[in-house]
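In this view, the complex is presented without one of its protein chains, the others remaining in place.
Let's turn to chain A:
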Amino acid sequence: MIKAVRVDHRLVHGQVAFTWTHYLAVSRIIVIDDKAANDEFQKMALNMSKPAGVKLNIFTVEKALSKMPKVEELKDTIFIIFGCTKDAARFIQQYPKIKEINYGGIAKKEGSKLYSDVVYLNDEEVEDSKKIMDCGTHIFMQQLPSTKREELKFEK
């Protein structure tokens, strides 16, 4: 069962590995990020830091899509983490079964605008987000279980 879906530019880090994983009682984390999936050192770092007792997979968008029928059959409680809105939008357009997605952390960059404490979106990321919303997926922003949940909305 897919318990939660998050976009976080730091992928699996302290907040995700310990706090969310514990809070959601996750048994498998699936990282979907083209860049990380093609970077041996990043994969190593993620595998090294995976929380005790939790399974971890790191896939490109393509690979993840091909695995979804199998993922749906798993008995695990699954936490999906995207590294960027672009990969999230590409994935959700092909797999529009995701009800909601949490923007947990998106880095500040040239030309980006602040939407929540740690969520900055530039024009491209806004476009990605609109694509995600068009699939019927709700976007919210919440860094930690104990911090506030905000809905992402764009002015028309």
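One rule holds in what follows: a residue touches a chain if its C-beta (ideal position, glycine included) is under 8 Å from a C-beta of that chain, and two chains touch if they have at least 3 such contacts; residues count from 1.
Convention: contacts and distances are computed from a predicted model.
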item	value
Protein that the absent chain corresponds to, by UniProt name, given "Phosphoribosylformylglycinamidine synthase subunit PurL", "Carbon starvation CstA family protein", "PTS EIIA type-4 domain-containing protein" or "YbdD/YjiX family protein"	"PTS EIIA type-4 domain-containing protein"
Touch with the omitted chain, as defined above, among A:Thr19, A:Gln42, A:Thr77 or A:Asn122	A:Thr19
Where the unshown chain meets chain A, residue by residue	14-15, 18-19, 22, 28, 30, 43-44, 47-48, 50, 52, 55-58, 67, 70-71, 74, 144-147
